[in-house]
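Of the protein chains in this complex, all but one are displayed in their positions.
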């Protein structure tokens, strides 16, 4: 975990603070500068359409041209299909599917095609595309705009799945996904867009499959990713006040996930809590729990515990939505039970 | 597990033996006779189109009319959408999506709509539909026609997921799904269609969520479903020859799955092997393993082991396809290692 | 369009009444949401009131509609009660969906408001199923599927129109062409000169109509509804209109053509229709003013009702997932 060092360095060392939206925009600028094969397509992504609904692609079509940055019809199969086709002949398209729930209309392109063409062609072709999707509960957008579906994509051989929680990782993972020879699913959390962090260095890349240890600890390991990795850090701070030392791992990549880092941590702490916003049954946490139980059989001090979103569609009403996803308080409670 | 008795009774007790195709056809006949609200739609399902590509719906449109049994265009969103709409006003449509991989073009209808309308409407509407899908490796149909995606559906709150392995269960689960007030995913294995078993009694229903203990044993528990539940039974027979007593549980329902039966069995045997054809990472076996590890912490004699299909698209070439899915031999090997 | 479907005076007043309600409600929504007292994503339909008001004037109470996130006008025009609507938008227990669905998933089967979807294009395939059910029931109910111009480019549109045509379903596809899909202008996304032209590909009637003119809109809707009711199958209506505000409340709408927007607002169909009713002696100022005042009072009452309604209990997370609440796995909440 050489990376842990960079990830845990005090923020004071860095002066410039930028948001995740800014980090993603910079990643695009730098990637498109570095490689003219990088393309961007999706609904509203070009400047005449305001550079994306949250402004992530602002300025890109003006700077790199409407041929490389294209707003599309509302047609996710056509969007992903176009990305796949262009990638087969050397381009590196980044497709935006706006909200993760809309990937449900494009699953054929993603799963039957993007993920499989390399294998089915016996390695003759490859699909170096990145598909960005935003999601997350917490902004009252209800049952069809907030789902986390990372477990689906992670279950498909041929796809890589990442979910950054900081501006540096957003930048570094987007650059890594764009450079990657295989199709990558890039998950963004809506609530995190405005959160600030140290500005990444130009060219910074985060290796896909490498976790970050956000906080070191000895009593239990909390594994999470995306927004709940931030909640986990808040929880760890509170736990520390109560004398419980939690190690917090932000997976960053879910497929492949950093087994080495997680196993090393749990081997040390003896306790594991996995936290994600997707509902618990058949969620990504199950894979992590099953693997850790298998590898560290007989060496755990307590059963591996999982926390997930409620088993229901994301509800609209504020108090329900608040209760839907695990938060720092619930993480603290679960950690305390584990350590009791 | 009162059910265990019926499931393990010697086949000799029954005289009539029928195939799964016949059992499904009978289930339709009986369900459509019993309730005029039961409908059937899908590609080629009506008699002018030969009653389905494997003949499951043969005779139904002739008997119940073309208004109730309709062949559709190749348009899975339209198929599932029509089923949902009719179900909102009291019908009980059974939609056929031919092969499970084709569900990828209809995931929006299934996941964002069928699964969620009851919750999002605050219980005002419900979606009592059944969606049948066939799948399975072993007939050389390659990477886009053989996937098991039960883990995806099981991860969606609001869906039920079943996968029978015998004619009796095929009949009983289809009847149960049709009667169920919620959307059910009904998974059929292509290789099992012709396999024979005792004919179900008319009106027989299998409760969704109830597993069948196919064989009792004391050294380890093998949990599986669909075709590999049959392989697991073959494996158990071979293990018995080597003095290992395996209990075989055919889950039949994956969401909800029979935790009670599985936990009771593993509490007894102390060892668990979970086997499915879907690839292991982030598969349904992870949920079962994670749950059992959690509930029986400290009471297991060996780490829970999972077997799944290879981590790749289903390959075409015969020796690769054969090596792709776990079979009795691999189950035997895994069981032996577990018990070593 | 023949004249046999021209609206009479009573129908025009019916349309006006609905329009007044819709317009009043949109204005109040934007005002109230701006205060932060109610927090919800809001997709203003201001400028598009004529369409559902005219369509609903031609529908029966027991007909069905499926609509979209920008669909509160469609629902109010179809008879959704204001109080429960507002309670739902405010996320309260007395909302149509107990606060669980929210504005994007408002549902009210008692008035045939069967599905509201947040997924572009998805109102159409489900509308077909309702229409199939009506066809099987042998009653002559009609289903209307509302959607936008942008939605005419997604796969579900195509699959739904083809199936409806092949099965001769009693469904009317009403495209509210407000010239934008989110930030994207019509021609950037849509190849068809007119969306109505796409009907040729399904061998069904396709009509482009001025969706801001209640006379034309009503006639087109009434004819299509009569065809559907009579077993003659589906119609595609492209109703030309304009969205006065951005896509969603809070969006800066810098992507909209300023001149086009100003011209559209200058031609606001509401005051135009209002003035015409008076000019044509269909109603006098006092009558119309009274309707508007009643609308305001009803909205006052509804908002008050909504804000007084309690938030739902978090137990609701476990309810309505399945018909049988006990199936929901306990431990998911641990």
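Letters A, B and C mark the chains as written, and numbering starts fresh at 1 in each.
Heads up, the rule we're going with is that contacts are C-beta pairs under 8 Å (C-beta built on N, C-alpha and C of every residue); 3 or more make two chains touch, one makes a residue touch a chain.
Bear in mind the structure is a predicted one, so any value in this text is a computation, not a measurement.
Judged over the whole assembly, touch between the missing chain and the shown ones holds for A, B, C.
If you put the hidden chain back, the residue from A:82, A:161, A:275 or A:338 that touches it is A:82. For the chain left out of this panel, the touching residue among A:55, A:256, A:270 or A:319 is A:256. Of the listed positions C:27, C:93 or C:197, the one in contact with the omitted chain in the full complex is C:197.
Residue A:209 is the one among A:209, A:303 or A:326 that touches the chain missing from this view.
Think of the hidden chain as still there; on chain A it touches residues 39, 67-68, 70, 72-73, 75, 77-78, 80-91, 93, 105, 108-109, 112-113, 117-126, 157-158, 160, 181-182, 209, 256.
The chain not displayed touches chain B at residues 43-44, 48-50, 53, 71-77, 101-102, 104-105, 139-145, 279-281, 308, 310-313, 315-320, 323-324. Although one chain is hidden here, its contacts on chain C can still be listed: residues 153-159, 161-162, 165-166, 187-193, 197-198, 200-204.
Everything that follows uses one rule, which is that only the chains that are shown with their structure count from here on.
Comparing mean CA positions across the assembly, the chain most remote from chain A is C.
Measuring from the averaged C-alpha position of chain A to that of chain B gives a distance of 32 Å. The centroid of the Cα atoms in chain B and the matching centroid in chain C are 40 Å apart. Averaged C-alpha coordinates put the centre of chain A at 36 Å from the centre of chain C. Multi-chain contact residues of chain C (touching two or more other chains) are listed as 95, 97-101, 105, 117-119, 155-156, 320-321, 328-329. For chain B, residues that reach two or more other chains under the stated contact definition are 77, 105, 108, 112, 119-120, 157-158.
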